[in-house]
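Just one protein chain is left out here, and the rest sit where they should.
Showing chain A:
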Amino acid sequence: VPRSRVLNCKTSCLSDFTICLSTATTRISVAPYLCQHLILSYFYIFAHTSEDTQQQIIRETFHLVSKRDENVCNFLEGGLLIGGSDNKLIYRHYATLYFVFCVDSSESELGILDLIQVFVETLDKCFENVCELDLIFHVDKVHNILAEMVMGGMVLETNMNEIVTQIDAQNKLEKSEAGLAGAPARAVSAVKNMNLPEIPRNINIGDISIKVPNLPSFK
């Protein structure tokens, strides 16, 4: 079945800083319908927003971001849904993935673009050459990585090496806890994964040309 996957990591809102990622999958050959499939969304919001509002925000954001051209700026002025004019959507587009952060005016716009870059590079390191399916099937791991970078809506760590070190240490801890019982589970999961349709490893971060010219790395 020929598929074209449009994976969009996208969105969120919080009066402080928000992230959420979503994906849309279009299977053109089977039936011409579009369905949105979320990879990861995360809301750091003070006032609780209901699941319905969250979904609405995600849909709206997806709608806004996905219709934008290639060569336009990466900022979108906030609509009412994401908390008014103080908030902005800042996104980056990698192959089929959109990473969208929603931030307020206390964050530097270019700084957030860099943060997204750090996030993607970290994903690349942690998943060893990341592809969209890694993100789809391992949302929990993506969450864990994000948690080391952003905490309660505020930037926690921007140094990639530091993040990777902490994630590795946590993985080790996890493995040691699984111990004897973990081995057969891993084996089964490996078998299950063999059934996966050919995994297209189509987003190679190394190949992606980044549009922002020589941004300094925040190290």
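Criterion: a contact is a pair of C-beta atoms (placed from the backbone, for glycine too) under 8 Å apart; a residue touches a chain by one contact, two chains touch by 3 or more; residues count from 1.
Heads up, the rule we're going with is that contacts and distances are computed from a predicted model.
Novice: Name the absent chain by its UniProt protein name; which of "U6 snRNA (guanine-N(2))-methyltransferase THUMPD2", "Adaptor related protein complex 3 subunit delta 1", "Transporter" or "Proteasome subunit alpha type" is it?
Specialist: Its UniProt record gives the name "Adaptor related protein complex 3 subunit delta 1".
Novice: What residue numbers in chain A mark contact with the hidden partner chain?
Specialist: Chain A touches the chain not shown through residues 25, 27, 35, 37-38, 40-44, 46-48, 50-52, 54-55, 69, 71-77, 106, 108-111, 113-114, 136-140, 143-144, 147, 151-159, 162, 166, 169-170, 173-174, 177-178, 180-181, 184-185, 188-189, 192-193, 196, 211-216, 218.
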